[in-house]
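If you scroll down you'll find the structure; I have some questions about it.
Note that this complex is displayed minus one protein chain, with the remaining chains in position.
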């Protein structure tokens, strides 16, 4: 080392002379990475676990699924079993959630309603997902003119008032489960298509994808390692949030008399029937379907919010 | 800006045309509708129908004539209420529905923005958690459940407010509240998220470095930019409020268009369903159009850049 100017010298007090010897090499230590590396999904899962509200939502949904499957079997009363002598009984050890005006067991009917709601929600979300991924993925991947035309179509469809169309289709096709799902998905996929297309478009040109290509990485590996983690996040979130809106739409249609028809039950139709009893004090007929539909939508919404936070790659730390 | 407006206008017209066409052919496809085989129960009604829809002519002529009458805002007669036209029903019912919808929209926007801004400014505080829990509850409770809950507790148990109808401001509180909760919650969440993002922007730091007061920073620099995404959802919120009026009017026995619409659905009064759908779609699409224009005015960058995400 070269010193052009010799400044005054110092001797620091209380520092022993023998410390002034070269230090053993520590280059490795300097280069060591402290943070343990977790895969994207592990990391997201850990962060979801920390979100108490989302976990509560998830727990409830698991319980609800269990009850939707086994609930109707737990009650000694079939959901369509009518006993007029038993009409409008309050909750008791015989009928845990009470009975309705035809003497049917509200407990059995509530869990049957859960089946309908979950089925409609999940099937609608799945169909939206499939159509959305195919349409949006194609538009985003192709780009150019095809993308332009496809997105103009989406833009026009986006202007359609969703529930009005659903009502219209239900009127035309006659009420029923199939009609509801058909009506819901006919406009429902648009949101998903927009998201997928945006994601694909954005990621197609990411430098790390280009970098992988230049390294000669196989396409399947690029999709699995790069594209999926970065596109799946928003898609999963969108799906989680589609479920409650489908559940709401089913209940809304059933409430208007366009949904599930008697003797079958859905939370919407049960609430609609229960509405007339509000003044007569038969609160249980309204309370149980209303409570469970709200709690289910709440659970899906908080789970969706939690997933959104957990799956955002930019929030990783 | 002009090309932008023209473009939006064009898209709007196509959407409208699509809806009119869709409703027309769907209604003609319904088995048992008076447009194909079934005859109306009432002789005069049937005559009115044939006269208005030109049922004796080929389908494409019917379609052309229907388009023409829709353009002049004439939706023809009802088939269940013999002496009434759809226009008369709209004239009677729509002002009430409009009143309910507008009050709801104003309440939802004002309270939603306030809640969202407060939550963002108290980020991660108790008020924030409280406001956001209320907001998730708000989007999770369907409006018909909210309505029945309010009736049960406030009108029946406590007897503070009237149970139903739409005659005085006092009667308007519960229906508006029931209908506004969901949109309010959506606006509150959106405002909060957008406000939080804006508050981390460099220009907010610049404003602080200028020595501006927090009030000025929030209201002049942050709020306007934070509200841009809120403006974009107003159109779809208006749509959800409008469809919400159907159930709310049914529950509260409000004599608005929604109540007529629900009745017409249950009675399969096809011309009314058709007319109302077209009428409401027109309003909603015009709403979306106005929102787009408003966005263009609020965001000076829109003149140069294409709208994102479309």
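Observations
By letter and in written order, the chains are A and B; residue numbering begins at 1 in each of them.
Heads up, the rule we're going with is that a residue touches a chain if its C-beta (ideal position, glycine included) is under 8 Å from a C-beta of that chain, and two chains touch if they have at least 3 such contacts.
Here is the rule we use: contacts and distances are computed from a predicted model.
Look at the chain that isn't drawn here: its UniProt entry, checked against "Formate dehydrogenase major subunit", "ABC transporter ATP-binding protein", "Malonate decarboxylase gamma subunit" or "Aspartate carbamoyltransferase", names it "ABC transporter ATP-binding protein".
Note that of B:50, B:99, B:197 or B:299, the residue touching the chain absent from this view is B:299. Taking the complete complex into account, B:212 is the one of B:55, B:177 or B:212 that touches the chain left out. Touching the omitted chain from chain B are residues 201-203, 205-213, 216, 220-221, 224-225, 228, 298-301, 304. Residues of chain A in touch with the missing chain: 1, 3-5, 7, 9-12, 15, 17-23, 26-27, 29-31, 34, 317.
Keep this in mind: only the chains that are shown with their structure count from here on.
Residues of chain B touching chain A in their complex: 11-12, 14-15, 18-19, 22-23, 26-27, 29-30, 136-137, 139-142, 144-145, 148-149, 151-152, 156, 163, 239-240, 242-243, 246-247, 250-251, 262, 265-266, 268, 273, 277, 280-281, 284-285, 288, 309-310.
Residue ranges on chain A touching chain B, taken from their complex, read 151-152, 155-157, 159-165, 167-169, 171-172, 194, 198, 244, 248, 251-252, 255-258, 271-272, 274-275, 278-279, 283, 286, 290, 293-295, 297-298, 301-302, 305.
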